[in-house]
Structure formats: structure tokens, C-alpha cells
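All protein chains but one are shown in place.
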Amino acid sequence: MKRSLLILAVIAIAAILLGLALDPRSYGVRVLCLILMAAALGQAWNIVGGLANQISLGHAAFFGIGAYTSTVLQVQFELTPWIGMPIGAVLAAVAAGAIALPTMRLKGPYFALATLAFGEICRIGAQAMSGVTGGPQGLSVPFYGDSLAMMQFRQPGAYVPLFAALFFLVSAVFAVMSHGRLGYMLRAVRENEEAAEVTGIDTVRIKLTGAIISAACTALVGGLFAQFTFFIDPDTVFSTTEISIRAALIAIVGGVGLLWGPIVGALFVVLVEEFLNSTLSDALPGISPFLFGVALVVIVIARPEGLVSFRHLVTDRFGKKGKEA
Amino acid sequence: MTPLVQAILDGLLVGGVYGVVAVGLSLVFGVLGIVNFAQAEFLMLGMYVAWFAWSFLGLDPMLGAVLALAAGFMLGYVIQRLLVQRVMSSDHVAQIFLTVGLLAVMENGALMIFGPDFRSVQTDAQMISYRLGPFFISAVYLKAFVAAVAISVALWALLNRTWLGRAIRATAQDAPAAQLFGINTRWIYGIAFGLGAALTAFGGGIVLSFAPAYPTIGANYVVLMFTVVVLGGLGSVMGALLGGLLVGIVQSASTLVLPIQLQNLALFVIFIAVLALRPEGLLGKAAK
Amino acid sequence: MTTKAILLGSALALGALPAMAQDTIKIGAIFPLSGPNAQFGNSSVNGMRLALERMQEETDGIADRVELVVTDVPAPGDAPAATQRLINNDGVVGLIGSFSSSITLAASEITERAQVPMISHSFADQITERGYEYIFQISSKGSAIGAAQLNHAVEIAEAEGVDVSSIAILYEDTSYGTAQAAGIRDAAAEAGIEVAVDQGYPLGISDVSPLINSVRRAEPDIVFPVSYLNDSLLIVRTMRQQGLSTPVVGGAAGYIIPAFKDGLGEFTENVFSVAPANYDYVPEINADYEEAHGTFMPHEALMYGAALQHMITAIEEADSTDPVEIRDAISALEYCDGFASGLPGECIAFDETGATTTGFPIFVQWRGDDIVTVYPPESAREEPIWATAD
């Protein structure tokens, strides 16, 4: 575990140094921030998706709650995101607890669909509560210029250390969890829930803890996202495709349940997307998301276990019918 | 009382269409065990097929829907054999993300092939409604409902009265055992996926009679389809059809008490509650 | 690992390149070319290309050196990266876009900080109410358009001796729908008109019967729907089905595009809509557009064409490719030629917030395959016909 933390720190510092080397106004620096953000998002998802194998498709709920909490507090009370973001994390944790209770027993696609519906509920809720959230018209982060106290800067370069720190924080949480008792128990639950219960593991509590930590981390990413883009609306931050599926995708493309999975996944997803967008976007509308879809299909077919592989899938025709839920 | 009856009537008619659109999703899940996130793209495809049939052959969308059925079947069968079959024994994660990738490919492929234009049809039925005392029955939704009922009956007969149907159901319930009795389950998976795609595409043809086709139209229906299927019981064919009627009625009747903006919120809350309390669906086993 | 390394390297190298070429001047265009608003994004870009072409033919100025860098931004989440890329990699000196308000809002956060000017025709009031210096809005704000949708309709009706005492507002719950509905609502309150039905509905609704049922029960004098195409077709059809003859006054977007006619045929006749601009001011430009694209020029093509011409003229006036100087020139310029002569007010000029000082909403009415400007009287090409549907 110490080695993992050390490598993570080296990656984070390397990212910061790279950020310093690049022009702080440049697109490259923005891409660097996006990669770090994607890695943090994928890693936060990985806590429930990877360690407990609960395929959540509703993490946009927590991302959105994080983004809206810090932004609303900033707009209404001029509260700094340094305080607003942790409050958002707490609210997201509460939301995660609330949704975990009815959905925890669900498995596989059932869990995925229930969480997906939860994300949609949050999106519709944010749209309807226009008094607080600004409704469908969205919310702009007040412009303070360069202000460390308000966590905002003119140039994307200044965000690199923030994203690097967040990336390190979330990844370290994952590393500590996966090596620690909690991670061990989550894995036990993943492999065989009944057996885990028999050996005295309180599976409900374990899964709840995992869900809450994962949601809090996701909310922090959402809060920093709002500070980085300055404008949020319900369709963006509660988006099933742009946030929920993307968070899962990053972890899955890299390798579910692995510390390095979301990092590899974030590099792959963000770079391929940005590469396609910057080279093909004006050539033929739709070609870049089309090719991205093709890449996804090819990866899933060629390496269903992700780019970093680890899991032995025993294909027992009698034991596993592909719909064990 | 009149508004409520009218709301139920409206909900029932459009609910039949929801049922047909969603039944393909349920069939695919029931037989293959795969949640197909790309299912709504077959609706989009069906709408385009029916639109071209209307535009170039002058066919009513209800007839175009039959062509859509055939096209949907062929495409679905090929996709299953070439792609989906390869992840049949993989983890759920791989299965879900294969279909997410397909969604992106199909939606953007349609944009590149058909362009971004809205394509709608004009039929006489669109502007007519029948009056029954104080009630209105929209001709276009009535036609859609009749087509939905007809295809549902055909599907029921196929599943329950033919060797192919028995093979499909046997594969859904216990694929390894089905294999032991001479059922080529791989082939059945292809047929079932194709059939699911065909039914959703047929639904697309019907939908074209009242809504325009464009490349991202599937996104408007995807959440609705999942709701219908979950209420009816994932994997249950008849449940999906009944679930469609139920969703149509809930959507329509809820607007008498709730702002219509929140109609989907109400559906999702029911959705999660059903999953948590009755994962076999509100309409349960009896419907299968 | 090697492919990844190459991708990473190339992406970052792209960022480090100063991409400003010597003789071409690049202007960025940010529009949804895929996704649900793709059609509107495409026609906007078509209008801009036509505007550039005509300017290059007609003048010997800087237009010959202008290159339009178009990029697809289907959703607000994609806007920041695309905007940054256009500014830093392509070296655009100004941006035009985007069709939808939320994309414009997201993109303008980047242009403001990068100090690059952007001209938009999105409706949202917030766009020029954040105190930003680099964003310009050539159309009236959503609230003003909503107010005009109500006030103009009432004026036309009352001129015909029809009394308006209660109305229905039906709007989709998007940024555009809610903003404009708020404008209608406020104007109704001011005019002392009862809002008998006030319903927002989810985008992509598949059955509007519940909405129409409530309209039928409330019996308003006018129905004001604000929506894109899908819902506009459903609303008009369902009303016709039930024999409701309440006049419909559309809220731009779905009501003034060629596809509206494709979907409704003869039933579009005499349907009113508010609009930010209409092509019948500039028949000659419209003829060019129609020849190239087969339909009349929708308002977004006209507006964005005008926006581009304004920006090019401002670059010429500034005699500089420094975005800050261009911004000042855009702000100072009153541009009345070319596409701009097709806008209500027939010119483009901005106040210190970047909002338009010349533009105002107009009323159009469907006549056959065309839409004609009918109100206010000083802008009208033809007289409005207040005919209730039979």
C-alpha cells in the first residue's frame, strides 16, 4: 500500500510539474485538468463499482449535488468553495445513504437501473427547484477574478494543482480502502454475499459505508468541476451519459476494481475524445462520438475485463447463465 | 369524473405504443439476460424506415412499421451474432458497456447517414378524433393502439403456439437445459435479439405517425422504456405490454393532480420502489 | 503503452503550439452539430457560410482572409474544452455561437477569462446580465421575447375587436422554454390578463393530450406554446383533433422552421409566432439560401450570418487581430449592411452590457409555404390576419 501511495504521489507531482511546464492558458493544460478530473471521478466510482461490484449508473446524482451545493452557497452567501465543497460531500453522503437503503440488495442490472433512475430523479428535482438551483437555465459561478480564497482563477493552469490534489486524495482513499479491512470485506461481499454474511460480515453496513465514501468523493469532484467551468445546469451535472455512464466507463475501460484502472481509463477516454474532437469535429458532425462508440465496442469485445486485466472469469455454462440476478 | 376517464383513455391508447416499444427490451433481457441500452436506437431506425416508406412509396406509417419490423429484425440478428454473442458469458459490466457503445454508434451513424433534419409525416388521421359522448378519441393514437394490440397478439401466438416460441421461452428459462434438447441456443439468442429489435422498430413506425424522426429521438424514449419494463417485470413479455398501459395511464392521470413537469419524477419514484420491493415487477409472474 | 504515450504527447504538443497564421484570420463557430439541436446548429452554420461568401464577393476587405473554424458542441459540458481549443490552438480572434443558451453560457465563461469576444443569438437573459465584457447578444432577451409574444398578440387581437382576458402558457422545461414563459407570465400580470393554464412539461414529451385537456377545460382566449419542433407538432395537431379553435401564438424555435410546415401541411396557415427576425426583409439573401439548401432561410441562419458580418466588420474597423481591440470595435460598431439589414431595426449595435440596442421581437404569420412579418406595423410586410381556426 505504501508503494501505491508513493506512486500516486509521484503521478500527482508529475502532473503538477507538467502543468507548470505548459502555457497556463493553453488547451493542453485544460486537457491535463480533464484527465485528472476524469481519473478522480472514475476512482470514486471504482469504490462501489470495483470493490463491491455494484454497477452504479447514478453517480451523476452525487456529482450534481456536489456541484450545486458549493455553487449555490457561493451565489447566495458568498461562501467559499473551500467550505462549500465539503458541505456538498456531506449532503451527497446523506443522499447516498438514502438511496442505498432500498437498492442495496439489488444485483447486477437491477442495481444499475435503480441508480440510473435515482440520477434522473435528482436531475428533474434540480430542474423543478428553480428557486434554489436556477432551474433549467443553470447557474453561473460569480466571477471574482483570480482568487485563491474563492478557489477560482482566470487560467486553467492554476487548477492543475487542485485537480492533482483531488486526484491524489480520491485515489489514496481507494488505495487505503482496497488494502484495508473495509476493502477486503467489500471484496468478500462482491465474491459471495451469502458466504460473507455467514462469516459475520455486516454486509449492509459495509456496502453502506462504501456507497457513502464513494458519493462524498464524487461530490468533491463535482464541486471542483463547477469552479473549473463556472457554469452548471441540471442537464450537464446530473447527466446520465456525460457523468454517470462516463464515470463507470473510465473505470471499466481501464480495469474495474483496480487502483490503476481509472488512471489508464481517464488517459484513454479523455485523450481519444479530445483527439477525435479536435481533428474531426468540423469534418463530419457525429463522426467523433461514432468512432468513440466503435472504440468502446472493440475494447469490450477484445478485452471485456478492461485494459488492465485482472479478473478470471470462470465460464461455467451451468453455473452462470449470464443472468444470475 | 369526465377528466379522469378522458385521462385514462388517453393514457391507455398511448400506453399501448409504450408497451410495444418496450417489449423488445424485455424480450432481450428475458432471453439473453442483457440490458440493452441501445434498444431505443431501433425505435429511431424504425422511424426512419417508415419515413422513407411514406416518403417514397406513399405507405402509411402503420404499413411502414411492417417494413421497419423486417429491417429491425435483420439488423438485430446481425448485431447479436457478430457482437453481443461475444459477451454472452462476460460480466454484466462488459455487456452494459457494449450496448452503450452500440448506442453511440447507431445514434451518430444515423446523424451521418440521414442528417440532422426533422422528418415527419402527414396523415389524415393526425387531425381527426372521434367523439364518444363527452370523450375524445384521437384517430392517430387509436390506430397506433390497434397496431400495438395486433403485434402483441402476434407475438403472444409466436411465443406460445410455435416451436420457435417454445425454444425461445425454454432458452430464457434455462438455456443449458434447452441446449440438451436440441435447441441451438446461440441461434435462439440471435433470433430473440432480432425479434426484440424488430418489435421496437415496429413501435418506431407507429410512433412516426405522431412524432417526427431525427437521430437522437431514441433518447426521448429510453427512460420510458426502462420504466415500462421494470414495472412489468424485467424479462416478462406480457408484463411489458401491461406495463406500457400502466405507464401511459399513470403519466396521463397524474397530470390531474401533479404538474406535468413532474410526471417523470412520479414514475421514477415508483420505478425504484418496485425494484426494491417487487423486483419481479408490479405485474409479477402471472404476466409472463 | 506506446500508443497512449503518442496520443498524450500529441495532445499536449497541440496545446503548446502557437497556431496563429500570418495572413488568415480565424473566427470560431461553436454549434451543436450533433445531438438533439443538430438541425438548428447546422442551419446557423449554413447562414454563416453564406454570409461570409457574400461578404467575400461583395467587398475587397478583410473578409477574404477570414476562415471560419466550426466545431461541434452538442452539450454545455463540451463547451469549455472546445472554446479553449479554438482560442489557444486555432488562434481564433473571436467566436460566434451557440444556438442553445446553456452552451453559450458555458462557452462565454471561457471567452470572458481568455478575453476573446463572442457574439451570440441565444435568448437567455443571463447571457448579458453577468456583467461580462466579452459577450454580445444580438437578439432580444428571452423575457422581452416572451413579453412581445403576449403583448403583440393582444394588440393584434384587440385591433380586430377580440377581447383577451385569459391565456394558456405551455412550455418545455428547457432553459429557453422557462425563460420565455417567464416573460409571457410577467407581461400577462402587468396587463391584468389571467393565466388560466401555466404548464411546463418535460422535453421530448410523447403525448400532449393532458395539456390540451386542461386547455379545453380552461377555455383561454389564446394559447402560447414555447417549444422545439416535436412538441409544437403535437400541440397543434391535438388541438385540431379536438376541434379547439383557440388561436395559437408560437414562441419562435419550432414554430418558424420549414419542418413545421412539413409536419402540419395546410394546418400551419395563419399560425402566428413571435420571432427575433425573418427572412422577408432580405429576399435576395433568402433566394441564395434557398438555392443552396432547398428551404427558406430560418431566423437562426439570418441572425448568425449577421453576427459574423458584424464581427468581420469590427475586425476591419479595429485594424487589428488583437481580440481585446476587436472586442472594443464590436462594441462601438453600428453595422447596418448585408445580413444585418434583415434584422428588425435593420442594424446591429450593442449597449455597454453587450445587449442589443437595435433589435426587437417581431410577429410572423404562416402564409402558404412562407412566413411573413406582420407586426409591429412599422416592420410589417403584410397585415396580420386574426382568424380563429375553423
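As written, the chains take the letters A, B and C, and residue 1 is the first residue of each chain.
The definition used in the following text is that a residue touches a chain if its C-beta (ideal position, glycine included) is under 8 Å from a C-beta of that chain, and two chains touch if they have at least 3 such contacts.
As a working rule, contacts and distances are computed from a predicted model.
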Per UniProt, the name of the complex member that is left out, chosen from "Amino acid/amide ABC transporter ATP-binding protein 2 (HAAT family)", "Fumarate reductase iron-sulfur subunit", "Heme exporter protein C" or "NADH-quinone oxidoreductase": "Amino acid/amide ABC transporter ATP-binding protein 2 (HAAT family)"
Sole contact to the chain not displayed, among B:Gly58, B:Gly133 or B:Gly182: B:Gly182
Contact set of chain B toward the excluded chain (per top definition): 163, 166-167, 169-170, 173-174, 176-185, 285, 288
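Methods note: only the chains that are shown with their structure count from here on.
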Arrangement of touching chains [line / ring / star / complete / other]: complete
Pair joined by the larger number of C-beta contacts - A-C, B-C: A-C
Centre-of-Cα separation between chain B and chain A, whole angstrom: 31
Chain centre separation in whole Å, for chain C relative to chain B (CA means): 35
Contacts with two or more other chains, residues of chain A listed in rising order: 124, 127-128, 285-286, 289
Residue list for chain B, restricted to those that touch at least two other chains: 108, 111, 116, 215, 259, 261, 264
List of chain A residues in touch with chain C within their complex: 18, 22-23, 25-32, 34, 124, 127-128, 130, 135-138, 140-141, 143, 154-156, 228-231, 233, 235-236, 239, 242, 264, 267-268, 271-272, 274-275, 277-278, 281-282, 285-286, 288-289
Complex interface listing, chain B residues touching chain C: 3, 6-7, 10, 14, 17-18, 108, 111, 115-120, 122, 126-129, 136, 138-141, 207, 210-212, 214-216, 219-221, 224, 248, 251-252, 255-256, 259-261, 263-264
Complex contact set, residues of chain C against chain B: 33-36, 38-39, 41-42, 173, 199-207, 209-211, 213-214, 217, 229-230, 233-234, 237-238, 240-243, 259, 262-265, 267
